[in-house]
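Scroll down for the structure; my scribbles are underneath it.
Of the protein chains in this complex, all but one are displayed in their positions.
Now for subunit A:
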């Protein structure tokens, strides 16, 4: 007990030395806290995104190949990914899950749009596609198994303001802009139809009647005419000119990409399509976050090395004074282990206070510093939230890719961070006491006193 009491008294009796130690402790703990919080939180987000991006498979037309082929042969048409191929690929054992989507360019002559409606059919041909007779589209119909998975809703670019997402094939959600133009409300119905008159087999396409189940709001009013529904009718050749089911595939293990690729081509996927994971998004999303984590880790290393060096120097400078104290205590009969314990207790008591203050200051500083670093990273990458969302949408035809822009990282002090800081604190306590402990353990008291005197 007297050891604890003496250690406590010593803190105040050697205030000058202990204030210096406390300042170093506090600086190291505060800066380490900031660095650890940033590193841990960025690591966590990077891992989360890495898992998602490296497991999501993108099947994209190889436009270069298609264009080359089209230049050689104007009759060339890109082989479609038929629903059968999609279903076969979906049956692959390498997949964790598959999300389906479909889309249709449509007209709806009974309703009012911002623009006057052009009702004439025109003939047009897109690269790699057949010459088609079709109307100018006024409406994009996007279909999903679950509409709430649509990128627009996942990224919160669009938000459901009234009603609910479609549960039946004939239900749809429309924008508040379109609802306002047509005085639509929940439960009202309207008709829409594929821009083509006939399907690929020459059968006349039927119009679709939709009942409004929900109304959404979207900041970007250029896309006000997009409506969201279930996939069912968009992949039905009675309604759709080209009833293609788009699949978004998620691998169970990112390492299985090559195996899945082989299986996909074997299932009938044309070589004019590439199968890959999301490298661009990976670089756009994860690289800056990983760089932040690296910066934080390097900073932590520098702080620890500098702090440790300064503490060691302080300890060496204070050793003359401490040597005398150790000599006197040993001369009085205090055991070596008790002296070491007293030294450790002294440092530990100072550290407990510094740790508490450092954790508070560090966790308060961590958020603004994280925000500043993230803003700096995004600025240096030339990207903001909108760009990252564009990256997402360009891949999967509107299906949410499960990753939205990282414009904010919560710099939260986690239990694991506190434990790491506890470890650092322990290391610093040991370091601050190491020189004195060495003298206490190594030499006879008379030698210590003789050296001092």
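Here is the rule we use: contacts are C-beta pairs under 8 Å (C-beta built on N, C-alpha and C of every residue); 3 or more make two chains touch, one makes a residue touch a chain; residues count from 1.
Methods note: contacts and distances are computed from a predicted model.
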item: Protein name as given in UniProt for the chain not displayed, "ATP-binding cassette domain-containing protein", "Putative tricarboxylic transport membrane protein", "NADH-quinone oxidoreductase subunit K" or "succinate dehydrogenase"; value: "ATP-binding cassette domain-containing protein"
item: Residue of A:200, A:328 or A:412 in touch with the missing chain, whole complex considered; value: A:328
item: Selected from A:65, A:88 or A:447 as touching the chain missing from the view; value: A:447
item: Option touching the unshown chain, where A:6, A:83, A:146 or A:252 are the choices; value: A:6
item: Subunit A, residues in touch with the chain not shown (by the definition above); value: 2, 6, 9-10, 13-14, 325, 327-336, 444-447, 449, 453
